[in-house]
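Here's a slice of the assembly, chains where they normally sit.
Chains: A, B and C, in written order; residue numbering restarts at 1 for each.
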Amino acid sequence: MDAQLILELLEGVRQGRVSVRHALKRLRLLPFEDLGFAKVDHHRALRQGFPEVILGEGKAAEEIAAIARSIKRRRVNVLITRLSPEKMSVLRKKVAGLRYHPGPRAATWVAGRIRPAGRGTILVICAGTSDIPVAEESVLTATMMGNNVERLYDVGVAGIHRLLENTERLFSASVLIVVAGMEGALPSVVAGLIDKPVIAVPTSVGYGASFHGISALLGMLNSCAAGVTVVNIDNGFGAGFAASLINRV
Amino acid sequence: MDAQLILELLEGVRQGRVSVRHALKRLRLLPFEDLGFAKVDHHRALRQGFPEVILGEGKAAEEIAAIARSIKRRRVNVLITRLSPEKMSVLRKKVAGLRYHPGPRAATWVAGRIRPAGRGTILVICAGTSDIPVAEESVLTATMMGNNVERLYDVGVAGIHRLLENTERLFSASVLIVVAGMEGALPSVVAGLIDKPVIAVPTSVGYGASFHGISALLGMLNSCAAGVTVVNIDNGFGAGFAASLINRV
Amino acid sequence: MDAQLILELLEGVRQGRVSVRHALKRLRLLPFEDLGFAKVDHHRALRQGFPEVILGEGKAAEEIAAIARSIKRRRVNVLITRLSPEKMSVLRKKVAGLRYHPGPRAATWVAGRIRPAGRGTILVICAGTSDIPVAEESVLTATMMGNNVERLYDVGVAGIHRLLENTERLFSASVLIVVAGMEGALPSVVAGLIDKPVIAVPTSVGYGASFHGISALLGMLNSCAAGVTVVNIDNGFGAGFAASLINRV
């Protein structure tokens, strides 16, 4: 491998087979990965139980199938996000063993089992029932990354008592993902009640001046409660991934 | 006056001094106000205790002074909004008896006393201390229009218990004005707790992605709680005025 | 129920079965609703004749059906908004007795009869014929909430005499809902003629620089006439709901 390449080169220098000048030139031209740097990157998935993630949107079913088969051969878990049922029905014929999750519109393939990785519990909260698909993408992502995940759904701020009834559950989580559309106010209220990191996910739920999630996004970025960080609109995957990283810190 | 003009015209017709054809022509050309329609408009302030309102911003101090003196001569109460202390110091020398309110940056002149007009209590709520000037503009406007007004300040959603401690006060109001900047989430929470009209006032408080109040404005327009209506950014006057109209319904 | 729980707890204290320390702990942990606070929320619909409202958009027909059946069992009136004819045709087979309103694209189910609740008349005005569906959503909402509702349609500002012919009707209303797309100027003109609360509803009617209702929304937020408050684009339901609250003040 790469380190091997350098070893051989150095060995050549030591043995006098390779001139110092030639070795210098080779070292300069060696691709970066050959220095071992990028190996960390490639090994990360295997070492830490991270699945390989394929963004299904904007890729043809054939393209996804090719990537998925290649990953499976390496026995790494696969997570395909933003996958329409139509593409899935094509994929089903091309990649054996894929499991489709209609809620988060995602597919998974698990090599053996998912190795537990996170220490605490990730609590995924959402404001309304229309936000559930995005919330489920967070749940699936965090689950695939080996975390213990819990749900608390339909606790939007217009009926604040629904949230307050569940303060015990808020207190017992390590990281919280809060998913909301429309005015996106829920993360502020949640973050005001606890002292744990809150990842806010704006959704495109709403109409008119919700502008496909801009309203919720801005609300979350301007949260008056400290401790809130934000991901892209409808990016349940990103929140689940970031929460998993936090849960391992 | 105008009705008088029509009366005289009709009297002329009755007495044969004015021909029917001539009267028809006169009536067609009479300015609309002469038909009594617009009188309602002019009389409204006197009859109902509405003050005459001058938007101070964008007008020279001399201009404001001229208008204010003209209104005072008619013994109607005056409310001058968005008035900088600098303009006020000029006005002070030109219009006797004006009282300046540094909080809402407004000036008032009350002919005799303010006649009580509203039936219930208008509760003005604000999220943070920086929202107080806008809230005070609502308070002053509603007070000048004869309402009983109460304040509940600094009860933003990041410390939701501060609001919940005051639910009794929320329940006892007839109309609520809720002023908030940043994510503008407070009106949703308030409207979810009560069954009274809530007027939401976004403020330009915040920075960065608050975009001078756009974030709060969008949050309020997309409120997941029914019963919320919204006014322009920083428009404490408009909220106070609308709440006064509602309190008289 | 909840109050029962507290009663039992207190009874236990009184009888010495429960220690003071234990009761304190239990009381702290009791969900908020158990303190009777949120009951007001649940009872509101029954007590005041408010229908239960389901936002049909973004929910599957099956989901809507489940909620609607559950509400019907409680004999509460139901209003389903933003319901496409396609979903309705599915719903029709699953929920007996639903009535579809193609104008406002909504469905209703009335337990017995709608109890009159509002005192005055709510006048719903719209600018053009394309605004009628949104206006009808306001009409249906306010009607379901027990109000006397009247219509004044197609009186846009480009033919101002059409509005002025109807000033008597404007004067006799308690609350006015004004629905307009394009430049959204009608609420300003209406609010300038009367001294009643005006709720402005921008619609997405228009093309090009109307930006799906942004133009009308901004026009209404910047109304030069005091007394105008605004709801979200195409939010006829929100205007009808707020007007109903005002009509009960």
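The criterion applied here is as follows: a contact is a pair of C-beta atoms (placed from the backbone, for glycine too) under 8 Å apart; a residue touches a chain by one contact, two chains touch by 3 or more.
Predicted model, so just to flag it, every value in this text is computed and none were measured.
Shown chains number 3; the total number of identical copies in the complete complex of this file is 8.
By our rule, only the chains that are shown with their structure count from here on.
Common neighbours of chain A and chain B (chains touching each): C. In this structure chain B contacts its sequence twin chain C using mostly the same residue numbers, the overlap exceeding half.
Chain centres here are C-alpha means, and the one lying farthest from chain A is B. One rotation lays the C-alpha atoms of chain A on chain C, and its angle is 90 degrees to the nearest 5. The chain closest to the protein's centre is C, with centres computed as averages of CA atoms. For the pair chain A and chain B, the distance between C-alpha centroids works out to 50 Å. The distance from the centre of chain A to the centre of chain C, with each centre set as the mean of the Cα atoms, comes to 38 Å. Remark: chain B and chain C have CA centroids separated by 25 Å (rounded to whole angstrom). Within chain A, the positions touching two or more other chains are listed as 159, 164, 208-210. Chain A contributes residues 129-130, 159, 161-162, 164-166, 168, 205, 207-210 to its touches with chain C in the complex. By the touch criterion given at the top, residues 37, 41, 44, 48, 50, 53, 119-120, 167, 171, 174-175, 192-193, 195-197, 199, 217, 221-222, 226-233, 237-239, 241-242, 245-247, 249 of chain C touch chain B in their complex. Those residues of chain A whose C-beta lies close enough to touch chain B in the complex are 127-128, 156-160, 164, 182-185, 188-189, 191-193, 206, 208-211, 214-216, 218-226.
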